[in-house]
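Sharing a structure here in structure tokens format.
What you see is the complex with one protein chain gone and the rest in place.
Chain nomenclature is as follows: A and B, assigned in order of appearance, with residue numbering initiated at 1 for each chain independently.
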Amino acid sequence: MGLDIILLFKYVPNTTTVNVDPNTGTLIREGVPSVVNPHDLVAAEFALKLKEKYGGKIMAMIMAPPSATKGIEYLVGMGIDEGILLTDRVYGGADTLATSYVLSQAIKKVVSHYDLIVAGQETLDSSTAHIGAQVSSWLGIPYVYYVTEAEIQDGHMIVTRQLETYIEKYKVKLPALISVLMHSLQPRDVTLKNKIKAVKEKPIKVYTNNELQLNPLCTGLKGSPTIVAKTEFIGKIPRKMQIMQGKPPEEMVSWLISKLKEEKVI
Amino acid sequence: MEEMNILDQKFDVAVVGAGPAGLAAAYYLAKKGFKTVVLERGREIGSKSIYGGRIYAAPLKEIYPNFNSMPVHRWVKKERISIMPDYESMISIDYQGKDAISFTAYLTEVVKWMGIQAETAGATIITDVPVTNFYRENNKVAGVVSGEDVLRSDVVVDAEGVNRLVLEASGIVKPLKPELVALGVKEVLKGDSKQIEDAFGLSQDEGLAWVFLGAATANVPGGAFLYTNRDSVSLGVVVLLDKAIVNLKDHISQLVESLRTAPALKNYLKNLRISEYSAHLIPEDVWSLRPERLVYDGLLITGDAAGLLLNAGYTYRGVDFAAYSGYLAGKAIESAHAQGDYGAGALSSYEKMLKDSIVIKELNRFRKVHEIMKNNLLFEKYPKIMSGVMKRMFENSDGPSKAWDAINESCKENQYSMLKLLINGYKIVRAL
Partner (left out) sequence: MSSPERKLRLTDIINVNIWDVDSKPHIIVNYEKCKNCPTKACVRLCPTGCYTETENGILFSYEGCVECGTCRVVCPMEAITWTYPKSGKGIFYRFS
């Protein structure tokens, strides 16, 4: 018997490289393509490793406009089995509360069985880290975050969680939701075999609110109490590269410390 | 040897690379009912595509009946060639034609359009996947390898571009040498369409193709170009790589920046902002770069990988030639299929069709250009002589000199024989 895993993910504008107009110093937004949130790729890798160990099935789930199908294709290219796209006009403009509501209701309504929900630590574009906590609350299941390892023991899951100065181990009942520590794994590459499957078989189900029948007052802009008053670009911090090489380590370390103090970094 | 994972699916044709060559082949073949797959390493079609900036229309019109929906930016109705003795001055020849035969566009958009045509015709396009080798059965190419996965096909079209990693891995070609290629570096400078039209004196949809010789490449053999797009300008520099290794003192990006900020171009590039910076290798010595053959058992080689790019000295022509070679590869596969054989013999109609086509005819016509381009004089001495001539003619406070005297004096000043100048000038004109 394997694990049935749901992978929650987001398809976000790729801002891993900060693009700045050299003349105006402002952020460039035009034509920035979307990617699967890099921290969710780490979660996907985590889920794939669990599947390799215990067998089972991984389903990627997203609430987004239809263009996010590309993101599901990418994940299927990595080895995720199938995807669910929740898309409807009434879901547009959602904050994390309205998003987690739709995700959790969809899990209740259209997913017949699951043992584990896996999510990335946070998203590249908003970094709230709300979704995992909120979805687990809606579903009433345990939630552990900053997870680096998980294994099954006697029908429970032993989850390792890495904090700055501690490593904690939790024993949780399944089903549970875990969010995976960012950068803790290197996501695998897309393979030809899996990408052909993604394109030819299109293992993607699409649900709109016609099927889900959620109260539109709880979804999208209407279901979102968060108001973003203002966002401000703080500008790019110019890098000041200095190279120190070929000296004894003690000397180089004290040089580095003095430089960092000079820059008021420490 | 890694373990190979042979996939269950099999295609009639596998195409390596979703560029102009690969997509034209896929479009033709899919339309003729072949089960065709295109494998592309980029995230999307076009995300790795870059070129100078101008495409000749006729070959594409022949391939695509619905050419009308091509994402054309501007039809080139103005041509200008300028010789820059330095960044402050230039001597220009303008040509204004009536009928435009080429257009400017973003290649990223053009191949996206070609991808839609291929997919609509029934081809499967797989992105995110680089092909690493050919798969062989009984010494025939019988599919492609990506990592550990093998996808089988009756025949493979190699349209991988100038960096021929697959052809190298399979032992068909050797790694590129600097004398075979040129390096093109380009900036796309954005404004709005009216700004472009005002700055370059263009009407709506009308485009300019502008070539620079001389200082624009710091006198390294090569050239520079400017194309007007709808609301932007493509400004770039091309240098022969072997010459650049020896003669280029600054960083290559400085050539484009020097041109962009050149006083001679000041009035044209005002208030445009840089929106993309790109670079690409260009087949230069196309005859030496070309693989020994363009067909092997189960394999056809097209586009830049085959060296099917025209180097006319003052301009390159690659996109439409690549597409046309892909189209002809498609036709050759169709006829080989009718013979029930994908051996090199049956596929060789590709080479014959190429020979009779505009592609090889034009390549032959410009065969001598490469030799002349290798001549440093053209990029160093001649611009200076010409500038001396012009200065004598136009900046002489005693009134203009006679052209002949001006040439004579300028040659003397640059320690160059006027006879040699005339002979070489004749050679250049003949080669072009």
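FYI, a contact is a pair of C-beta atoms (placed from the backbone, for glycine too) under 8 Å apart; a residue touches a chain by one contact, two chains touch by 3 or more.
Note that the structure is predicted; figures quoted are calculated from it, not measured.
J.: Name every shown chain in contact with the chain that has been left out of the document.
T.: Within the full complex, the chain not displayed touches A, B.
J.: I'm checking contacts with the chain that's been left out. Which of B:S232, B:S325 or B:S357 qualifies?
T.: Touches the omitted chain: B:S232.
J.: Per the definition of touch given earlier, which of B:M114, B:I172, B:V185 or B:V286 contacts the omitted chain?
T.: Only one of B:M114, B:I172, B:V185 or B:V286 touches the chain omitted from view, namely B:V185.
J.: From the list B:I83, B:V162 or B:I196, pick the residue that touches the absent chain.
T.: B:V162
J.: Touching the hidden chain in the complete assembly: which of B:V13, B:V37 or B:I50 does that?
T.: B:I50
J.: Who touches the missing chain here, A:V20, A:V110 or A:I158?
T.: Selected residue, touching the omitted chain: A:V20.
J.: Identify the residues of subunit B touching the omitted chain, counting contacts across the whole complex.
T.: Those residues of subunit B that touch the unshown chain are 41-44, 46-51, 106-108, 127-128, 130, 147, 162-163, 165, 175-178, 181, 183, 185-188, 190, 232, 234, 241, 244-245, 248-254, 257-258, 260-261, 266, 269-281.
J.: What subunit A residues would touch the chain not displayed?
T.: On the subunit A side, contact with the omitted chain comes from 14, 16-24, 28, 31-33, 35, 74, 77-78, 186-187, 189-190, 243, 245-246.
Methods note: only the chains that are shown with their structure count from here on.
J.: Going by the contact rule at the top, pick out the subunit B residues touching subunit A in the complex.
T.: 5, 7, 9, 37, 39, 43-44, 47, 124-129, 146-149, 151, 273-275
J.: List the residues on subunit A that touch subunit B in their complex, please.
T.: For this pair, the touching residues of subunit A are 21-24, 28, 30, 33, 35, 74, 77, 189-193, 195-196, 199-200.
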